[in-house]
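One protein chain is absent from this view; the other protein chains keep their places.
Now for chain A:
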Amino acid sequence: MTEQNFPATPGLMAKALKEGIFAGVLALGMFLLYVGIKTDQNINNELIWYPRWGLLAIFVLVAGIGRFLIVGFVAPHINQRRLAKAKAGIPEVSEDKGFFRKHFLKIALVALVLYPPVVMSIYGTQGSLKFVDNFGIQILIYVMLAWGLNVVVGLAGLLDLGYVAFYAVGAYSYALLSDLFGLSFWVLLPIAGILAAFWGIILGFPVLRLRGDYLAIVTLAFGEIIRLVLINWTDVTHGTAGISGVAKASIFGIWSFDVGASNNFAKSFGLPMSSAYYKIFLFYVILALCMLTAYVTLRLRRMPIGRAWEALREDEIACRSLGINTVMTKLTAFAIGAMFGGFAGSFFAARQGFVSPESFVFLESAVILAIVVLGGMGSLTGIAIAAIAMVGGTELLREMEFLKLIFGPDFTPELYRMLLFGLAMIAVMLFKPRGFVGSREPTAFLKERKAVSGSFTKEGHG
């Protein structure tokens, strides 16, 4: 808030124009080689290149016009609103929340429960597959993973860059144990969680004394170690080839989704054969797992261990001087976070029917962490929104076939996933530096809840 733009400043348009041109030139410089020129090799393995001036022009124009609009219109508008708010002098007193906001979670849950039947009635059994799977299950897996990591990063404040390791432990636990012992998903789900929690503790011990950057590096290494073990321990894990034919989950053993089984779900109900039923079932399974994660997290936050996590994030020394065993506090955070990762992992294996080290690369950890940070470290709602935006956005990109009309037939929108991811992160961090839901819900109240809460509690006012 260094500059205070008053409406209709005469120099404003000139300034916007200048900055717009500057941004355009900058974009030209940045993208000239990356976008403007495409390299390829021909049949003789020779390097050939050809220009893509049209695409380059689009990039430059987007940057230039975008900057012009932001400086000329968006920024003054925002400043004006801030100014008006400051003049009014009301520190956003939390007036009674509207019906929607008050019951947001219940409404969201009902909407999610109704989602598969609604989609199915609109798009038909087969047509609903995409929505239930890509836009439902895929997002919910990340919601669950991010909520699990949130225990470690958001609540306990321990920066974990190797979270995907526990996801992998869960997935391989299910894949291997179901193959070896023929145990069902419902038996192996808790076992996978326990095994992952065990590995969480294994990771926790050596990093007990580490904080911040050092902790991040060691957890990163841990994630890579697990992945390398999965690649190289070929006798057990089949290395990079992975394990295929992982058993499907069943409806508690009563109905199966195996095509040949006599108790096949579709057969039992006289429905036409379709893989959609399995996906819909999986949708409800992951939804239930997410709810379990949310419930446990919310409960724990109100219990001594949850309070200890949050206190640990704030000040470890103060924690100790208040009689909190920080060793146990950290280990439980790692263990519980890892357990949720393990649940998600075994679910992933059952859904995919195939696991390989490919699925557990560092990028996954980074994406999950990004979701937690974007959501606002600690806020379940914020994280869910971030997961929907990020994962749903990625899936949407796949759908944007029409972009090929603009950018040419060899334009594959998925490839720009990470670019968009990065842009989104920068945007969120610029406008909402504490994430989508940056304010923390307090857990302690005396008698009745006063309306004062929340209003003064936003940081960064003073």
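Just so it is clear, a contact is a pair of C-beta atoms (placed from the backbone, for glycine too) under 8 Å apart; a residue touches a chain by one contact, two chains touch by 3 or more; residues count from 1.
One rule holds for everything that comes next: contacts and distances are computed from a predicted model.
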item: Missing subunit (named according to UniProt) among the choices "ATPase component of ABC-type sugar transport system", "ABC transporter ATP-binding protein", "Anaerobic dimethyl sulfoxide reductase chain B" or "Electron transfer flavoprotein subunit beta"; value: "ABC transporter ATP-binding protein"
item: Listed residues A:Phe252, A:Phe269, A:Phe402 or A:Phe445, member touching the removed chain; value: A:Phe445
item: Sole residue of A:Ala111, A:Met291 or A:Ala318 that reaches the chain not shown, by the stated touch rule; value: A:Ala318
item: Residue ranges of chain A at the interface with the undisplayed chain; value: 304, 307-308, 310-311, 313-315, 317-326, 440, 442-446, 450, 452-454, 456-457, 459, 461-462
